[in-house]
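Structure first, then comments.
Here we show just some of the chains, and they stay where they sit in the whole.
Going in written order, the chains are labelled A and B, and every chain counts its residues from 1.
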Amino acid sequence: MAALRIGIIGGGYMARAHSVALATLPVYVEGLPLEPVREVICDATDELARAAAEAYGFRRWSSDWRAVVEDPDVDVIDIVLPNAMHHEVVLAAIAAGKHVTCEKPLANTAAQAEEMTRAAQRAGVVHQIGLNWRLAPAVQQARRLIEDGTIGEVRDFRGFWLADFGADDSAPMTWKYSRAGAGSGALGDTGSHVIDIARYLVGDFDSVVGLSRIHVPFRRDPATGDPVAVDVEDDSAFLAEFSGGAYGYLQNTRSSPGRKNHCGFELHGTKGSLTFDWERMNELHFYDSRDPKDRQGFRTLLMGPAHPYAGHFWRVPGYQIGFGETKTLQFLELVRAIGGDGQVQTSFEEGLRAKQVEEAVEASVESRAWQQVPR
Amino acid sequence: MAALRIGIIGGGYMARAHSVALATLPVYVEGLPLEPVREVICDATDELARAAAEAYGFRRWSSDWRAVVEDPDVDVIDIVLPNAMHHEVVLAAIAAGKHVTCEKPLANTAAQAEEMTRAAQRAGVVHQIGLNWRLAPAVQQARRLIEDGTIGEVRDFRGFWLADFGADDSAPMTWKYSRAGAGSGALGDTGSHVIDIARYLVGDFDSVVGLSRIHVPFRRDPATGDPVAVDVEDDSAFLAEFSGGAYGYLQNTRSSPGRKNHCGFELHGTKGSLTFDWERMNELHFYDSRDPKDRQGFRTLLMGPAHPYAGHFWRVPGYQIGFGETKTLQFLELVRAIGGDGQVQTSFEEGLRAKQVEEAVEASVESRAWQQVPR
């Protein structure tokens, strides 16, 4: 089997998650068209890069991202950098003819995202954005139940990602709390996944109106201890109308005590309903209004071999998978697409669409009015 | 113990619920200042009224509501009529010097609700609106945990009442599906309770923006089978900003498969969080961010003698109470207030405030813009 040599740009937390996925992919899945290889990892300094290569199982390391991007022995560039750097690095990778996978959000602005998407399309490389949360088997099964008509037409959708890591002012300042570093706050961070799941299950957004809050206006610099102003939202909420007629409510926070990773959705259709919460990510809750009256009720489906993508892992429903396996699935799609077997679900196009929704929400917060989402 | 003679106007489903409450109140609660007596019940015809009196345990019956309202042997008028009749009957009862309790919504318009509220205040009678859902022990306990500072400042509130009784077109036309009969749809029906609970826990509404849907535009007349146009919403959703700075999302539907009586809330504060669902109405879910890191988690509080109002019923948490007991509590407050022992929580003022929010929501749906709520 031919090798597919991956070069990761960025050595932080997500680099580790990607490395776990790359390590497990060929063990979990037989018959891959290409063998993913952890070729090179790039971090800010030689010391960091060397440590990352050793920790994450890479053959080589570098502190020069341009060199990695242009390295003829690298086939795929995998970008796990702070949001603000995505645009430049992705464009360089595309220019070098590499396939590209990039963590979300695609860019800090929709204009940049569009430029990146068009460049990738023109170059004909495989391009993927790390919107892996939709790949969870329960979300995939939700889509199946909508596509095959079981749920009927979707009437409303509530999507959410509530967390509490920023609930009080003890969490230190990071680039995630600044517009320069992150482009936006909760909306662009976790919100990009929630918007993506909404689009995946319900379709395109038509218009939005929202509000946002900064609950902790200053956070301390972890080095100096000095307070630094937070200029992106801790908390975002908006109403939406979808092109197909359904309506929605999407909420993203970092400030909700007790919500650790409360990412999910609730949707009602003309014939059935679905709910999902990542905190119990191996479950999908499903109501079928066709059941006899005295035995109707929400069912707890436990993901297993009968459900999309879950069969790659354990043969018993209930053995459980976690976040890591959804990253494995992301790379499964990438490797297959590069090997000529199908396409990735989450091309840059999906990242661009999410960013457009985010910008419309931000405009609606600013204008205190409904905003159209570009199509 | 002196008698408090109740005259009920209306003989339907709610009349029965009120009668159950009146039957149980003196058995559950010792030391009432007055003994509630089921004196007279009024329905549309003599035949209906006689049957209702027999079924619900009333001494007398009548088909003339004006006679009941003016009956010197009646102390309290209890109105369980279709919404459109509340205004006239309530004003007549007040004019006759009676204490009044009225089912929600108080009236079909805020203007009427205001007139009724001012009349009751001028007359000095005890006035109560049947916003009994806030009286559930779990909701009362939620208020306690907010008032004593446990939750900190509330940041956001999600209130909902999703149901499916109108999910498909098989449910027949009733006055609840017409503007002339009901004033509004899901928003004014179940929504009045959700707005009331929001106000009870978070405070006054400042502004709102919403949308609504009629999913089933025609329903069949149960007598003729002919289709009749539905002109009130099946489905209402809105964003809100509260005067205190919190934001909210309120959703009311009759069209959500599998949601039978999914009425509740979720709120997050600076120090803790609460969730409640009437489908498990004896439970309150509570998170305290002060708990040690490795033993933090949402707690399931099972209502019992340690919680407000639950001690009137069973001495073991988990024996369970239901909807009926919240009506018992409503009449407990009424009897005590008339007997000089405290005040009802849900005076007409609360009904007026709910109606004002509803009208602002309707205006925002119409205008596609944020609307201020009068204060």
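Observations, loosely collected:
We adopt the following convention: contacts are C-beta pairs under 8 Å (C-beta built on N, C-alpha and C of every residue); 3 or more make two chains touch, one makes a residue touch a chain.
Small disclaimer: the values here were computed from a predicted structure and weren't measured.
Total copies of the shared sequence across the full complex, per this structure file: 4, with 2 shown.
The rule we apply is simple: only the chains that are shown with their structure count from here on.
Rounded to the nearest 5, the angle that brings the Cα atoms of chain A onto chain B is 180°.
Note: centroid distance chain A to chain B, computed from Cα atoms, is 42 Å.
Across the complex, chain A meets chain B through its residues 155-156, 158, 162, 164, 167-168, 209-211, 213, 215, 235, 237-239, 241, 247, 249, 251, 253, 255-259, 268-273, 287, 289, 296-298, 368-370.
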